[in-house]
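I'd like to ask some things about the structure below.
All protein chains but one are shown in place.
Our next item is chain A:
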Amino acid sequence: MYTINGFRAIVLVLLIVFSPLEGLADSGPMAQLRPTLAKLTAVLSDPSLKGDEHKVERRAKIMSSIKEGFDFREMSRRILGSTWNSISAQEQDQFTELMTKLLENVYIGKLENYSGQTIGYVGERVKGDRAQVSTLVEDNNMQIPVHYIMAMGQGRWMVYDINIEGVSLVRNYMEQFKSILRTEKFEGLIKVIEDKNKSFAEGKAQG
């Protein structure tokens, strides 16, 4: 099975050489997620970026490697639900920016606790323009299933939701924002998120 005879090798080579360029970009969601996460873990475990004095540089690097595979605009659009369509393009940009900052504040702190856990890939599932990549992260003798939900955007698969043991990030924020939107409208929500971000900047976020 592992020995490829000469003829097969030539066919294989021809296929690779003459396959149209889309063919390469077309590779599955898992194949596209793996390098993103590998790059992220590499940044997280880089000893030259550890410590408080490298905080700014480290966070910038983490965010840039995340942004390669994560679509924060799509994430924001889905979190906002139907409200997204009723606000202006400018407000959409503003919300995306605030939401990206919030997720950065919320999750980068967690990511920085990374201590060399490896990522086990379970498999992928594709339905139309959406896909799911399932992984298993081992931490403290516990195996935690983490699923990445992706959508096809700009010719490649981009993550827009993370689902941990059935709990979806998008759904969770979506439900939290619903009641705020009902009582305080979009302007009120913007203010609430801005305040939360400010509390992180001042280092006094609850908890």
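The criterion applied here is as follows: a contact is a pair of C-beta atoms (placed from the backbone, for glycine too) under 8 Å apart; a residue touches a chain by one contact, two chains touch by 3 or more; residues count from 1.
Quick note on the criterion: contacts and distances are computed from a predicted model.
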According to its UniProt record, the missing chain among "Phospholipid-binding lipoprotein MlaA", "Formate dehydrogenase subunit gamma", "Acyl carrier protein" or "TRAP transporter large permease" is "Phospholipid-binding lipoprotein MlaA"
Touch assignment to the omitted chain, from A:Met63, A:Ile87 or A:Met174, lands on A:Met174
Against the hidden chain, chain A presents residues 9-10, 12-14, 16-17, 24, 34-35, 37-39, 41-42, 44-47, 77-78, 80-82, 84-85, 106-107, 110, 116-123, 125, 127, 130-132, 134, 136, 141, 143, 145, 147, 149, 163, 165-168, 170-180, 192-193, 196, 205-207
